[in-house]
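Structure in structure tokens, see below.
Excerpt of the complex: some chains, original placement.
Letters are used for the chains, namely A, B and C, taken in the order the chains are written, and counting of residues starts over at 1 for each.
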Amino acid sequence: MLHTVNKSSFERNSLQSCLNAIDDSSVILLIEDGVISAANNANSSMLAELATQGRVFALQGDIDARGISSKVADNIKLVDYAGFVDLVVEHGTAVSWV
Amino acid sequence: MKISIQINEGPYQHQASDTAYQFAKAAIAKGHEIFRVFFYHDGVDNASRFTVPPQDDRNVVNNWASLDIKNADGEPELVVCVAAALRRGMLDEGEADKNGIDGNNIHPAFRISGLGQLIEAGIQSDRLVVFGD
Amino acid sequence: MSTKKFMYLNRRAPYGTVYALESLEVVLIAAAFDQDVSLAFMDDGVYQLVEGQNTDGIGMKNFSKTFHALGDYDINQFFVSAESLTERGLSADDLMPLVWEDEDDDWAEKPSVKVVSNVELSKLMSEQDVCLSF
């Protein structure tokens, strides 16, 4: 599955809820204000662990818009909208943590 | 692949509609079919032909219209939920007449229909992606 | 049309936003499509099922009674996060006693609500074809 999170984990509980309900084969894509959680200050060790496994993606355009491209944490893979489409195609059912 | 999209927020207030548009455009560019875009909740406000954004900003409604998403019968597959639309003052000519309202504001690239169209999109498409607040 | 597994994911409290009400409107329509439908309630979404909602003081429509009607439309899979309940000091006893009648069991009345762990929810979610979020 593909889980998308579009809100900052500082503002809302959606990333944490997603992490609580994610299975071993799912990947996470951070979009919109959700990319704030991709910065290396991201306060979730579980997200970092998933990133190490290559299971965390973030939208490059949203990162750049918020001026945090130099702060992206290790192992988070950046994608453009075409990459977003590929993730949707490859990972089956999409769940949006809106 | 057949992909459908649900949009829960209106233009400008939230990025949801912008992201969904960029996603749809990229999917089409990659050769996928956008089966339907379903506008629900405040998402119905994306279908207003009355919007006049500042000249130096993007036009969210025209962006959607430019994708020209239609089915084999030539009908728009930018579908606005009728129940959500009536609550929020989004009307086509038919709904305006039926409800005695002196005007309508739906852009011709969109059509108003029922919630069944969302379920049908889920059934007919390989993927359904939700964009919201 | 083929049968797919649809999950409606509800994470917001009722009344503060319209998502709970308009999610219910989708589910009512979905009932006509003969698909495999389940509802998940997580986070503040669990408040949608709390018994005793009274909206007289806020001038809004109390739609919580509509949940009772869903059993008659064969919508009887309500999965509620145990962790979300506990975190809020709620238990299954605080929720509306939603039921459905099992045609295959002499129309016996059975509970629609199942309290499940987040791990179970995660497994259920991974079995879905479509997940609509509200």
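Definition applied: a contact is a pair of C-beta atoms (placed from the backbone, for glycine too) under 8 Å apart; a residue touches a chain by one contact, two chains touch by 3 or more.
Just so it is clear, the structure is predicted and the values come from calculations on it, not from any experiment.
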With only one chain per type on show, what's the overall stoichiometry?
A x2, B x2, C x2
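Operating definition for what follows: only the chains that are shown with their structure count from here on.
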From the C-alpha centre of chain A to that of chain B, how far is it in Å?
26
Determine the centre-to-centre distance between chain A and chain C, using the mean Cα coordinates as centres, and give it in whole Å.
27
Contacts with 2+ other chains: residues of chain B:
8, 128, 130, 132
Contacts with two or more other chains, residues of chain A listed in rising order:
93-94, 96, 98
In the complex formed with chain C, which residues of chain A make contact?
1, 13-14, 17, 20-23, 25-26, 93-98
Listed in rising order, chain B residues that touch chain A in their complex are 1, 3, 8, 15-16, 19, 22-23, 25-27, 29-30, 32, 127-133
Within the complex, which stretch of chain B touches chain C?
6, 8, 40-41, 83-84, 114-116, 118-120, 122-124, 128, 130, 132
